[in-house]
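Report on one structure; see the data block that follows.
The other protein chains are all here in position, but one chain of the complex has been omitted.
And now, chain A:
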Amino acid sequence: MLELRLVQGSLLKKVMDSIKDLVNDANFDCSATGFSLQAMDSSHVALVALLLRSEGFEHYRCDRNISMGMNLGNMAKMLKCAGNDDIITIKADDGSDTVTFMFESPTQDKIADFEMKLMDIDSEHLGIPEAEYHAIVRMPSSEFARICKDLSSIGDTVVISVTKEGVKFSTRGDIGTANIVCRQNTTVDKPEEATVIEMNEPVSLTFALRYMNSFTKASPLSSTVTISLSSELPVVVEYKIAEMGYIRFYLAPKIEEDEDESKP
């Protein structure tokens, strides 16, 4: 028996919006500690990890660990039917092949039940390691989204370079080049507007803007984004979900095409 009641139903809607374009279908894993998801994009290049801890739910009942395969497009369709202020309850019986989403209006005068078929999805859980990173940048998520969007109109890739002075995003394309530098800035009125750079080592890595832009779809979930970079590890783009958990995107950097390899 599974019953998860989330007062802030809009949160789940935003989560779906942020990953449904990247991931086709995925297993949602429920345990006593929380509701989580780990999935790859269709080309198996990027990885998404989502965690919503049990404490964040008004009511959290999960009798035994259960994994529910869902088509995220279909799930997003159903969650679109929930109002932004609605309370969402996720329900599933043991051994059932469906999951039920219940939407309650804040005034309790409207209750909607949506039942969705589950899928069998083969997927191995990948234990993603915690790691130390050479550089960690925290900045307003809207700013990051804007930068990725702007740069993608010029080029296909972004070079993210972190130095003591700040973080530089640059790209080049057929029409020219673009460089955007964000300096460390902690003297702001609101903490979420700060740009904070923790750096052990300077690092400069190239990423596909297509993926970065897809990651920034999670911007509505959090006012800040944390980008962790190491020259040997995939980048982590993390959006914290207030008092509940996080959504993290992992992506391997691109490398300069070796001349000798690209020639036929």
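A few points about this structure:
Please note the rule applied: a contact is a pair of C-beta atoms (placed from the backbone, for glycine too) under 8 Å apart; a residue touches a chain by one contact, two chains touch by 3 or more; residues count from 1.
The rule is short, and it goes like this: contacts and distances are computed from a predicted model.
The listed options are "DNA-(apurinic or apyrimidinic site) endonuclease 2", "DASH complex subunit ASK1", "Ribosomal RNA-processing protein 40" or "NADH-ubiquinone oxidoreductase chain 1", and the UniProt record of the chain not shown names that protein "DNA-(apurinic or apyrimidinic site) endonuclease 2". Here one chain is not drawn; of A:Asp94, A:Asp109 or A:Glu130, the residue touching it is A:Glu130. By the touch definition given at the top, chain A reaches the unshown chain through residues 24-25, 40, 42-45, 47, 69, 71, 73-74, 97-98, 117-124, 126-132, 155-157, 172-174, 201, 206, 208, 230-234, 252-257, 262-264.
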